[in-house]
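Below is one structure; the comments refer to it alone.
What follows is chain A.
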Amino acid sequence: MIGLTHYLIVSALIFSIGLMGVLRRRNLLMLFFATEVMLNAVNIAFAAISHYYNDLTGQMFAFFIIAIAASEVAVGLGILIVLYKKYGSLDLDDLASMKG
Partner candidate 1 sequence: MENLVYIALFAPFVSSMFSALFGMSPRQTFVGIVASSLLFISFAASAMLAFHVYTTGTSVHVTMMEWISAGDLTIPFGFLVDQVSVTMMTVVTLVSTVVHIYSIGYMDHDKSFNRFFSYLSAFVFSMMILVMSDNFAGLFIGWEGVGVCSWLLIGFWYHKEDVSREENPSISPSWAANEAFIMNRIADLGMLVGLFILYWNVGSLQYDVVFSALPNLSGSILNAAAVALFIGAMGKSAQFPLHTWLTDAMEGPTPVSALIHAATMVTAGVFLVIRANPLFAMTPEVSFFIAALGTFVAFFAASMALVNRDLKRIIAFSTLSQLGYMFAAAGLGAYWIALFHLAAHAFFKALLFLGAGNVMHAMHDELDIFKMGGLKKVMKWTYIYMGLASLALAGIPFFAGFFSKDAIIETAFNEGTLVLWAILVVTAGMTAFYSFRQVFLTFLGDERYKAFGIHPHEMYKFVLVAMSPLAILAMVAGFGMGSFEHFVTKLLPEYHMSEHTHHIAWILGLVVLVFAVGGIWLAYKKYAKGLKRDEKLENSFIYKLLANQYYIPQLYGEFISKPYAMLSEMMWKNVDMKIVDATVDGIAKFIYKSGDGSRKMQTGNLSNYLNWMAVGGVLLLVVAALSAMLG
Partner candidate 2 sequence: MDNILSVLVFFPAIAGLLGFVVHKESARAYGITVAAIEFLLSLWLWFSFDTANAGMQFMEMIPLIPDFGVSYYLGVDGISLFIIIMATLMTLIGMMSMSTTHNIKNMIITLLFLEMTMVGVFVSLDAIIFYLFWELSLVPMLYIIGAWGGPLRVYASVKFFLYTFAGSLIMLVGMLFVAYVYHNLTGVWSFAITDWYALVLPVDYQLWLFAAFFLGFAIKVPMFPFHTWLPYAHGQAPTIGSVILAAVLLKMGTYGFVRFSLPMFPDASVIAITPIAVISIIMIIYTAMVAYAQKDMKQVIAYSSVSHMGIIMLGIFAMNAEGIGGSVFQMLSHGIVSGALFMLVGVIYDRRHTKMMDEFGGLASVMPKYAVIFGIMLMAAVGLPLTIGFVGEFLVLLGFYQVSPIMTILAGTSIIIGAVYMLTVYKKSFFGPITNEANRTLKDLDAKETWSLVPLVLIVVWLGVYPKPVLGPIDNSVKAMLTFMDEKAITQEAKDMIQVARSVTKTGEVK
């Protein structure tokens, strides 16, 4: 029988994939993709916990995460476009103006 642990492990693996993407990619768009992957991984975990504990709170969290992800994409993509207009690149290595 599939238990909570199975879901959590899948969630953990997907999360790690997303994390790896975040670390590996230099292109901002790809970073966004990786972030989405991580968010989805978390959503799986929430839904699974919600299911196995018979509690709706987990699903609520997942809803809000989706809402936040949607806004993030909207704003983030807007910023990406501005960045691209300004620098002509989405590569992080080119965007080091915050050097301390």
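Everything below uses one rule, namely that a contact is a pair of C-beta atoms (placed from the backbone, for glycine too) under 8 Å apart; a residue touches a chain by one contact, two chains touch by 3 or more; residues count from 1.
Regarding candidate selection, all candidates are chains of the complex that A comes from, given by their letters.
As the structure is a computational prediction, the values presented were derived from the model and not from experiment.
Candidates 1 or 2: which touches chain A in this complex?
Result: candidate 1 touches chain A.
Name, in rising order, each residue of chain A that touches candidate 1 in their complex.
So the residues of chain A in touch with candidate 1 come to 19, 22-23, 26, 31, 92-93, 95-100.
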